Every structure is written in C-alpha cells, then in structure tokens.
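Below: one structure, written as structure tokens.
The complex appears here minus one protein chain, its other protein chains still in place.
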Amino acid sequence: MTGADVFFVLIGAILVFAMHGGFAFLEVGTVRRKNQVNALVKILVDFSISTIAYFFVGFAVAYGTTFFFSAAVLSGNAPGPDGVAFAASGLDLVKFFFLATFAAAIPAIISGGIAERAKFWPQAMATAIIVGLLYPFFEGLIWGGNYGLQAFFENNLGAPFHDFAGSVVVHAVGGWIALGAILVLGPRIGRYRPGHPNAQGIPPSNIPWLAMGSWMLCIGWFGFNVMTAGSLEGVSGLVALNSLMAMVGGVVAALIAGRNDPGFVHNGALAGLVAVCAGSDVMHPIGSLVTGGVAGALFVITFQLAQNRWKIDDVLGVWPLHGLCGAWGGIACGIFGLEALGGLGGVTFGAQLVGTALGAAYALIVGYAVYLLLNAVMGIRLTEEDEARGADLAIHQISAYPEEDLSAR
Amino acid sequence: MTGADVFFVLIGAILVFAMHGGFAFLEVGTVRRKNQVNALVKILVDFSISTIAYFFVGFAVAYGTTFFFSAAVLSGNAPGPDGVAFAASGLDLVKFFFLATFAAAIPAIISGGIAERAKFWPQAMATAIIVGLLYPFFEGLIWGGNYGLQAFFENNLGAPFHDFAGSVVVHAVGGWIALGAILVLGPRIGRYRPGHPNAQGIPPSNIPWLAMGSWMLCIGWFGFNVMTAGSLEGVSGLVALNSLMAMVGGVVAALIAGRNDPGFVHNGALAGLVAVCAGSDVMHPIGSLVTGGVAGALFVITFQLAQNRWKIDDVLGVWPLHGLCGAWGGIACGIFGLEALGGLGGVTFGAQLVGTALGAAYALIVGYAVYLLLNAVMGIRLTEEDEARGADLAIHQISAYPEEDLSAR
Partner (left out) sequence: MTGADVFFVLIGAILVFAMHGGFAFLEVGTVRRKNQVNALVKILVDFSISTIAYFFVGFAVAYGTTFFFSAAVLSGNAPGPDGVAFAASGLDLVKFFFLATFAAAIPAIISGGIAERAKFWPQAMATAIIVGLLYPFFEGLIWGGNYGLQAFFENNLGAPFHDFAGSVVVHAVGGWIALGAILVLGPRIGRYRPGHPNAQGIPPSNIPWLAMGSWMLCIGWFGFNVMTAGSLEGVSGLVALNSLMAMVGGVVAALIAGRNDPGFVHNGALAGLVAVCAGSDVMHPIGSLVTGGVAGALFVITFQLAQNRWKIDDVLGVWPLHGLCGAWGGIACGIFGLEALGGLGGVTFGAQLVGTALGAAYALIVGYAVYLLLNAVMGIRLTEEDEARGADLAIHQISAYPEEDLSAR
C-alpha cells in the first residue's frame, strides 16, 4: 500500500515538474525573440536552485524535516535517531519532490513578470532566498500548522484557512511577490511614453510556443491539484472534475471577454486552474465552473488595466493571473465550498478572506523588500544597452536561432 | 482500492486530455501560417464547449447520469435521492472526465478537416450539438447498452459489436461527421482548378509542430486505450502492447507507402493507433502489427485519392485517418480478434462489419445534416476575403508571430 502511495505522489511530482516546462514555453512565446533563450535558461536554473534551497533549508523551515541521514533511514529501511522516522518505500522523499515542484513555481511565476529586463544572477539569488526562507515560512503557517495561525483562524473565524492545492499559498504568494519585484524593477524601455495614455504594444513573438506552454501547464495541473491528497486513501475524483470545470470556465470567459485573442484564451485556462486550487476538494463542479469563469474574465480585465491604466509592466501578466486569480480562488473557496451552495462545507468566508489577504500582503511586502535589497546590493536590472540587445545575447552570448544569425550575416 | 481506480482512470483522462494538445499542434503544423492561431484557439475552445455540453446534457444521453446533486453525493460521501448512487472517492467523476475527453475528440477530429476556411462560432455551435446529443446517442447505443442494439447484435450476429476503445464510436464517427462537414463546406479557394487533374499543392507550414502534435497524440493514446478498462481489476497489458505494435506497424507501412514523407510517417503512427482501438483487448500483438500496418498504408493511399481524385479538401486527412482507418479497425477486430488467429475471441466478423457500417452511416448523415442546417441558419464559411487573409487575422485579429509582423511593417 505504501508503494502505491509512492507511485501516486510521484506521478503528481512528475506532472508538476512538467508544468515548469510549461512556464518556460509560455514565457518563450510571450517575450520577444531576443529574450527567448533567457526565458528557457532562467526557468530551468531557477527550478534547480529552488530544489537545492528547498532540500537543504526550505523544507525544514516549513515542516521541520531535514534529510541529513543515511539513505537507509531516508527510505524507511532503517530506524533513524530519536524522533526521526521516515515512511517506508521512500514515501517522504517523493513527498519532498512533490512539494519542491510547488516551491519552485514561485520563481517561475516571478520570472514571467520581470522578463526582458532583469539580470540573471540577482534573480538566481532571489530564488534561493525566496524558496529557502520566505515561501516555506508562509507554507508552514498554512500547510505545516506552524505558530498556531490555523488554530487562531479556527477559533476566531469558524474554520482554518482552507487552501487545498495552493491558490493562495503558491499562486497568490508567487503573484504578489512578482508584483513587488516588478515595481522595483520598473517597466521595459519604451513601454510607457509621456503623452500616450496606453502602453506601447510589445507584441509576443510566438503564439504556438505560448500555447504549448499553456498546454503543458494545464496537463500538469491535474497532478498539482489531485495529488495534493498525498495518498490513495485521500484521493478525490471531485478535485479532478472541479479542476476540469474551472479550466473550461476560464477558457470560455476569456474567449468572450478577450474577443477571441489567443493569449487571453490560453491564459484563461490557467486563470481558471489557479482559482480552483484552493477549493477544488470542497466545491461543487458547477461552483467550480463559475469560479473559473470569473477568473478568466478577471484576468482579461485586470491584465488590460494593469498594463495600460496602472502602468505595471508585468510581461506575462503574472500578477493578474496568479496574484489576483489566486486571491479570488482563496475567497471563492469560502463561497462555493459552503454546503448551501452544494459544496462539502468545512470552510468559512471569513477565514478565506482573511487568510487570502494575509497571504497577498505578506508576499507583496517580502517580495518588494527582497528585490529592493538585491537592487541595492548588486543591481537587478540589465543596462539599457543590454536590454536593447536582448537578454539572450547579453547574458547567454547566443540567440534562440543561431543558424539564422549566421546566414543573416 | 477505489482510490487506486480513481488514480488509474484519472491518469487515463489526463493522457487523453493531452491528446487534445496533440490535435492542436498537428493542425498548427499542417495548415498555413495564417491559420495557426485559429487552430490553437479552436481546439481549446471546442474542448471547453464539449466538456460543458457533455456535463450538462451528453453524459445523461449516453448513460442516464446527471450531476445535479450536492458535492457530497457526487463524491460518494453521502447517499443520494432514490436510485442515485455515486461511487466512493469520486470515481464516477473521473470516469466522466475520462469519457468527456473522448467526446471532445469528435470536434477535434472535425476541426482538422474543415481548417483554413470555416467560421468560428458556427463550429462552436456544431460542437455543442454534436457532443451534447449526436455523439452520446451513438455512444450510448454501443457502450451504454441503450435501446437494445447490442442485444440485437448478440442475437442475430453472434456477438455484440465490440469496440473496446472507440475505433468506431470515437474515430470513425468523428471522421465521417467530418466528411459531412467538409462536403457542405467545400474546398479551399484555389485548391482545385478546372483543367488540372490533381489538387493544387497547399504545403504544410511547419513539420516540427506537425510532429509534436503526432507525438502528443501517440503518448496520450496509451491512456485512451488502456484506461478504457475503467478499473485496475480489468486492466490488461495486452491492450498496451497491441497499441504499441499497431503504432509501429502504421509507421513502417506509411514510411514505405509514403516514400519517407514526414507527414505520412507521423500520421501513419496515428492510423495504426486509430485502427487498434476496437480490438486492442482481444487481438494478438502480431495481429495488431498487421492491423496497424494495413491502416498506415490505407491512410497514405486514401489520403492521396481523396485529395486528388475525389476532390475532397480534407486538410489534415481526418476522413482517411479517423473515418477509414477507424472503420478498418472495427472490422479488423472481427478478424484478428478471432481465436483462430490467436485472439481472445468473443467477437464475430458479422457484428463488427454491421456495427462499423452503422456507425459510419449514422455519422455521415448527422454530420451532413448538422452542417447543412448551420450553413442555412448562420453560414459556416469565411468570406473569400477573410479566407485569403487567413483565419488568424480575420477571426482573432492577430497572427501567430505578432512580433514578426511588427518588424515587417
């Protein structure tokens, strides 16, 4: 039976790992050609640094577990020292793998917001700090039961803060940290010009790659949500169906609100999925359809407002997508999760609202602070010249289509 | 144990969901650049509309089950009203998810046939009608045991019509509906010219994307076939091996018949997989290899005949691929499934032949009728000007490579 749980959680981990490929290609398609290589390298390297930071530090911050024991102890083949016991068949190790892929989503989200103008190594440094310390601190508060926050919610707001698969813990936190980073970094050169009310259009390079990124994210998302159960005993087909309904709701709403635009449609699917994470285990499928539909429309509207009205140059729209739709998901769980609306109950609107607000506020503050600090210490922005040349040549000394460059010479 | 079945069926659903990405990219690579965005949006939107139509109407048509109960009832946590009982752990909900991804394959198949010249919203409407009513009616006849058709087959032809994973129910039905749609729609501008015996070549835009689509379809297909078992108790490794053998048979035959052409080779794999669905649980691996090989050659030959001789402008060749290879698969199950040829038996050639013919005829008729009706009511074809500009600019106001357009100005 433990072996079956290892298998179950492992497949979840593989699926969420595949989502990181999705983050990479979504960014490849959305940025200009001169920044595609950087998108690819950044996501893979940030994933790697995240894994290392979370293995050596972050997981202990969230759950108090370290891995400095022999392989026999880690796999549950041999007893550990006092108070240390790992599950059989290495179940705890795949659980680490699963949660590490969640943790690494934070820099992957940020990456899309700060694209086309951020330096490479400061971002790698930010990744280590955020995944090693700042994300797992909040993760531990909500999912690890640390510091009595959940008990406080339960006593004062009628229920713990319910965030099944991370609308808030992962997506809103990632999106609001990204907002902090974007504010510190400032808009791309030429994005906003005096006298022009709207942003200057900087068109995406490649819709097929954007779409491929979205598909990889959507496919992997079912692992993100369903395998959060952690065991076959706890698995729920409701989570899968709710994820599906929210995704299709997001697509249809974004299609209409976004007037057939392919970027909106493919991000609309993601908006629905972001929003359904929190309540996917307690909402009704029709509640999930509505939740996803609202998220799809919310993304389209706030993306346009952020870019044009509020002058936030968030390249992939990660703050609307993960920050705002994630927050909406945290709150929606407190609405459509109620028994009165066909849900399974066990949640309160109050706890969801306060927990969501707390997550967003915490993330905005620490995100802003980390990037401000890194900016002061090492500078986080490419020089104007490098930004104009593109991050690919500036950082990686190669373009995305090297053969073409050669023949163009 | 129910949890394990949820996991099993869920993975099948995820794999078939991923196939829809495959449909999208296969079309992206095969159409001209000016229609790539439309291919992507169409597949994702049709998938979403299908899910909604199948959830609210179609599933009840096929299996008599509706989902208008509380989440507790749906997940099997609480008893429903009289006569309503859902399996534990939400198993019925992932089964819906799994079958919804099959249902959505119908518009995805049609999409490839009518590409480059169809309007967007009439196709969305056709999707709703077909997935809500017409497909589930036939699905229910064969897989739901509705209206005594299978009993009729058993009594008169020696066995029920055997279509394990849908060579006929899904692929032939999809392909023959598509043929109806293609006939109503007519060929693309410039495709056939008086005095020219063959079609004017309209070359595919992008072989790597075509290949990626084929890979995604092939990978997901193992879920399409194996998880049809519906439970771990019923799983059969034979289904997996037969799918593999048919796929490689299709590749090799299409390679030879198609003289190394990459489009034929990558579609040959799909032809083999289409053909093996029906009998994958009863045929011998060598029978599957032959079935797939015949399908690969059949596709190459009928694709060329359809395009040139019969003047059917089926852009991706979905009628040869799904319609004809699907029909071949239904019949092949009545040959290679026989015990005399190493199969598991329980099938008859007569039932397979009649069931297959019935499916193809039903689909051609309803497909033709639906598109004729939609054409009369709202028109299903882009204007000549829009077709010339391409569906991307005409429908989505953006091309697949927006940055390029900007720099070309």
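In order of appearance the chains are A and B, and numbering begins at 1 in each one.
One rule holds in what follows: contacts are C-beta pairs under 8 Å (C-beta built on N, C-alpha and C of every residue); 3 or more make two chains touch, one makes a residue touch a chain.
Fair warning: this is a prediction, and the values are worked out from it, not measured in the lab.
Q: One chain is left out of this view; which of B:A60, B:I129 or B:L241 touches it in the full complex?
A: B:L241
Q: With the missing chain put back, one of A:F55, A:F137, A:F152 or A:F349 would touch it. Which one?
A: A:F55
Q: Determine which one of B:L289, B:V318, B:A360 or B:L382 touches the chain that has been left out.
A: Of these options, the touching residue for the absent chain is B:L289.
Q: Of B:G64, B:G190, B:P208 or B:G379, which one is in contact with the hidden chain?
A: Of all options in B:G64, B:G190, B:P208 or B:G379, contact with the hidden chain holds for B:P208.
Q: Quickly run down the residues of chain B that touch the omitted chain.
A: Interface with the chain not displayed, on the chain B side: 4, 8, 11, 15, 32-33, 201, 203-208, 211-212, 215, 218-219, 222-223, 226, 231-241, 244-245, 247-249, 251-252, 255, 259-263, 265-266, 269, 282-286, 289, 339, 342-344.
Q: Hey, which chain A residues sit against the chain that's not shown?
A: 3-4, 6-7, 9-11, 13-14, 17-18, 21, 24-25, 28, 36-37, 40-41, 44-45, 47-49, 51-52, 55, 67, 70-72, 74-75, 77, 89-97, 100, 120, 206, 209, 212, 395-406
Rule of thumb we're sticking to: only the chains that are shown with their structure count from here on.
Q: Between 0 and 180 degrees and rounded to the nearest 5, what angle rotates chain A's CA atoms onto those of chain B?
A: In degrees, rounded to 5: 120.
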